[in-house]
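For subunit A:
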Amino acid sequence: MFFLETPPDTSQYMVAGYAIAFGVMLIYIVSIFIRSRNLNRDMSMLEEMDKDK
Partner candidate 1 sequence: MQKKPTTLLALDIISIILLGVSTYLALIFAPTEAVMGQVQRVFYFHVATAWVGMLGFIAAGISGIAYLRSGDLKWDRVEMAAVEISLVFFFIAIVLGAIWARPVWNTWWTWDPRLTTAAITELIYIAYFMLRQGIEDPDRRARFGAVYTLIGAVSVPITFMAIRLFRTIHPVVIGTESAEAQGGFNMTSDMKVAFFFALFAFTVIFVDLFWNRIRMGTLADKVEQLKLKVMQ
Partner candidate 2 sequence: MAEQTITTPRHPAKSNYWKAIAAIAWKDLAAELRSRELLSAMLVFSLLVILIFNFALELDIKTRQSVTAGVLWSTFAFAGTLGLNRSMAIEKDRGCLDGLLLAPVDRSAIYFGKVISNLAFMLIVEAIVLPIYSVLYNINLFQPGLLMVILLGSIGYTTVGTLLASMAVQTRTRDVMLPILLFPVVVPILIAAVKASGGYLTDAPMTDILPWLNLLIAYDVIFTAIAFMVFDYVVEE
């Protein structure tokens, strides 16, 4: 009552937390994207080879 207690400054941890959350999600989404793109490339290449047979 004599003085206002401010909550401790833990914002560094908050930033780290959100950075990791977004970072990992982003990495995962990008990995799906890259893997799909590689698969599509393989697919068209294989279809070419199949046509040639």
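Criterion: a residue touches a chain if its C-beta (ideal position, glycine included) is under 8 Å from a C-beta of that chain, and two chains touch if they have at least 3 such contacts; residues count from 1.
The candidates were selected such that all candidates are chains of the complex that A comes from, given by their letters.
Note that the coordinates shown come from a computational prediction; the quantities given were computed from them, not determined experimentally.
Enquirer: Looking at this complex, which of 1 or 2 sits next to subunit A and touches it?
Expert: Selected candidate, touching subunit A: 1.
Enquirer: Quick one: which bits of subunit A touch candidate 1 in the complex? Just the residue numbers, please.
Expert: 5, 7-11, 13-14, 16-18, 20-21, 24-25, 28-29, 32, 35-36, 39-40, 42-43, 46-47, 49-50, 53
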